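A protein chain is absent from this complex, but the other protein chains hold their places.
This part shows chain A:
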Amino acid sequence: MRLALQSLTTLLTITLLAFSAAAPALAEKLVSAVSSSRVAITSNFTGTQILVYGEIARDAETVSRTGNQDVVVVVEGPLERVTTWRKDRIVGLWINATSQTYIAVPSFYAVHATDDLRNIASEDWLKQYRIGLENLPLAALGTRAPATERKAFKEAFLRDRVQHGLYSQMSKSINFLSPTLFSTTVDLPATIPTGDYKVTTFLFSGGVLLDSQEQVLTVAKIGFEQVTFNLSRQYPAVYGALAIILALFTGWIAGVIFKKD
């Protein structure tokens, strides 16, 4: 008992020292990268995959840890404002009746890990770093609904996003190529929103966060899709006029081709 206490104190001292003095030099460091920093949406875009890989770098003097080392990769899309509706039966018709609005939820969210999340770190850690679907901060805007109802809405929202392939959580989906090299592929479905994505890699050991790294992934329409979309947003009048001219032209051409007399 005494011995155990003593060793714990020693360990604590070492850890404290490590964090205060020369933290990076002593602890494991994480080096990670994304296969491409840009996803281009073109006319034949039907979704894609990105590869997130990296290495847990150890200094020569670092004592190799006995505890498990866990890597978590989180891909988060640009934040958006979302309303979840629930239909209720009103005078015999199923109508959108109650709603909850979440501000600033990720439009895309994927978490890959080497193990079940609850084996990797405590809920407090996971909540703090927004790791895991249940740990996303989904606070409804100005609602006084009871907790059970809020939970039902939250579950429905997550279910919808998972069904559409926009949210995913996969444990044991990161492969170790060697004791220090890891990689995982994240599916990006065809319906992903455009914008800047955050790819964060976390290194946990024994429930403690050792290091994390962040990369930016840009999802953007290019070429014709980009021109069309930008035109429709920046010059909607021109876009509308073009649509009309295109329609008139098609109709006219058809009239000329199929003219009988």
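Note that in this section contacts are C-beta pairs under 8 Å (C-beta built on N, C-alpha and C of every residue); 3 or more make two chains touch, one makes a residue touch a chain; residues count from 1.
What we mean here is this: contacts and distances are computed from a predicted model.
Undergrad: Suppose you had to identify the omitted chain by its UniProt name; would it be "(Fe-S)-binding protein", "Probable membrane transporter protein", "Capsular biosynthesis protein" or "Pyruvate dehydrogenase E1 component subunit alpha"?
TA: "Probable membrane transporter protein"
Undergrad: Consider the whole complex, including the chain that is not shown, and state which of A:A57, A:A139, A:A156 or A:M170 touches that chain.
TA: A:A156
Undergrad: With the missing chain put back, one of A:R38, A:R81 or A:R118 would touch it. Which one?
TA: A:R81
Undergrad: Tell me which of A:L51, A:V216 or A:L246 is the one touching the absent chain.
TA: Missing-chain contact among the listed residues: A:L246.
Undergrad: Over the whole complex, note the residues of chain A touching the chain we left out.
TA: Those residues of chain A that touch the unshown chain are 41-47, 80-89, 92-96, 99, 101, 107, 153, 156-157, 159-161, 190-191, 193-194, 221, 224-226, 228-229, 232-233, 236-237, 239-244, 246-248, 250-252, 254-255, 258-259.
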